[in-house]
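Of the protein chains in this complex, one is absent; all others appear in place.
This part shows subunit A:
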Amino acid sequence: MKIFGAKSARARAGAAPSPRNAPRHVVLRVRGGALQFGERRLWHDLDFDVRAGEFIAVLGANGSGKSSLLKVILGQQQLSAGTMAFEGSPVTRGNRRIGYIPQQKLADEGAPLRGRDLVALGVDGHRFGLPLPRAARRREVDDLLASVGASEYANVAVSTLSGGEQQRLRVGQSLAGDPRLLLCDEPLLSLDLAHQRAVSELIDTHRRQRDLGVLFVTHDINPVLDMVDRVLYLAGGSFRIGTPDEVLRSEVLSELYGSPVDVIRTRGRVIVVGVPDASHGHDGHHHHDDDPILNEQAGSGGGTRS
């Protein structure tokens, strides 16, 4: 498995779980999965496994069904065809062994909610009845807060925290109940670069410590490029899965999109240019276009970032 990018990644590579050399326990298994809304076919014949400790980035144009894939795993959406098994049984709604981290949305001031309360909701927010203070519950919440480095603002109103701090709390919340699989839906969106780094490293650390499978939906691979084991790329109703080196190549993505696409690698970053507009949305889509020149070269729909 080749990993490119920062030095730290190479240093870690020895410890990285490798699905090829040492097959691990399969957390999620998808076979012949298809999702279709009326005439609109998002993807079909989807086959892949997520193994314990494996970090998979899910990439693809807007409207390619990345978030819908997570919805299916969460049991909120039915597959049109195929099977999906979590820990050997069909996926069900509200499985406590699946953690979920959505994109950061600033909580509004209308709710009485401190950092510790957000995490506590992950512990027992689904239970009916009053949240009576118990020592065990408090300890669990304290441990989770400490494990994501959020103890400092445990008693601060969530609405006054920064986006990065809120996402740290969300990671802590998602780890409650000792999940086997973590689903992340654009968790870095609207964070600055430093916080993107911090939050993705936090997720990376925990998946190694806890042997967690991670499915990480993102429009930009670069913040997690040196962490991911494999990439699942959804486009044109089909998909490719493999290491970043295997999937993020001009010929592979051109075939997937059915039109010429260039993958440019520069300074440890991957930039995809020339992605056609998603057939159903109006947003052009690129991986990482911080560079305005490259952005212009892409010339597809104005370089919108979702």
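We adopt the following convention: a contact is a pair of C-beta atoms (placed from the backbone, for glycine too) under 8 Å apart; a residue touches a chain by one contact, two chains touch by 3 or more; residues count from 1.
Please note the rule applied: contacts and distances are computed from a predicted model.
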Undepicted complex member, UniProt protein name, chosen from "Glycine cleavage system H protein", "Predicted small integral membrane protein", "ABC transporter permease" or "3-oxoacid CoA-transferase subunit B": "ABC transporter permease"
Candidates A:Leu113, A:Ala198, A:Ile241 or A:Ile264 - the one touching the absent chain: A:Leu113
Contact residue for the chain not shown (choose from A:Ala85, A:Ala157 or A:Ala198): A:Ala157
Hidden partner interface residues of subunit A, rising order: 74, 76, 93-96, 98, 100, 102, 107-114, 117-118, 121-122, 124-131, 151-160, 170, 173-174, 183
